[in-house]
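A single protein chain has been omitted from the complex, and every remaining protein chain is retained in its original position.
Up next is subunit A:
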Amino acid sequence: MSTGTVATFEDSLERLEVGWTHASPDGLADVLEEHCPEPAVGVELPYDGVDLPDWVNTDPTPADLRGANAGVTAAGLGIADYGSVVVQGTPDGIEPVSLFGDLHIAVLRRSDIVPGMPEAFDWLGEEFRTGHSSAIIATGPSATADMGALVKGAHGPKDVHVVILDE
């Protein structure tokens, strides 16, 4: 992944007012300590040697989802032009965990950041044809202007934070 693409991704996040942090696999716990309020729910990350800290509840109930201030999940892809992250639906609940808390923390490998939509859809086409059943292209927090002004956090998270794993 070229530095240019990562820089573009960061610029896009900046524009969306989405915070981001770089972390080494070992440093993830510290980054979450700083950025993730409790109570937090999460889904184990699919990256070798990268674990969520114990205080992130990775086996939540509906009540936990409702009471969570933050949800931590992996993201399969970052799309540099738009600052989007691709959140895949999985049986262990990435979709609800990323959706119910006020803050969604998306953990993304640096090598999974692509320049734009053409690359993203080449990847998505492959994913869907080989069996993945859903993915959300999420760009910034949930928002609505239906009540007369732009408000963040309509049904989904009010804030998003992206952690870029530098491997």
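Assume a contact is a pair of C-beta atoms (placed from the backbone, for glycine too) under 8 Å apart; a residue touches a chain by one contact, two chains touch by 3 or more; residues count from 1.
One rule holds for everything that comes next: contacts and distances are computed from a predicted model.
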{"item": "Undepicted complex member, UniProt protein name, chosen from \"Glycerol-3-phosphate dehydrogenase subunit GlpB\", \"Aspartate carbamoyltransferase\", \"4Fe-4S binding protein\" or \"HypC/HybG/HupF family hydrogenase formation chaperone\"", "value": "\"4Fe-4S binding protein\""}
{"item": "Contact partner of the left-out chain, one of A:27, A:46 or A:89", "value": "A:89"}
{"item": "Hidden partner interface residues of subunit A, rising order", "value": "59-63, 65-66, 82, 84, 89-96, 99-100, 117-118, 120-122, 124-125, 128-129, 132-151, 153-157"}
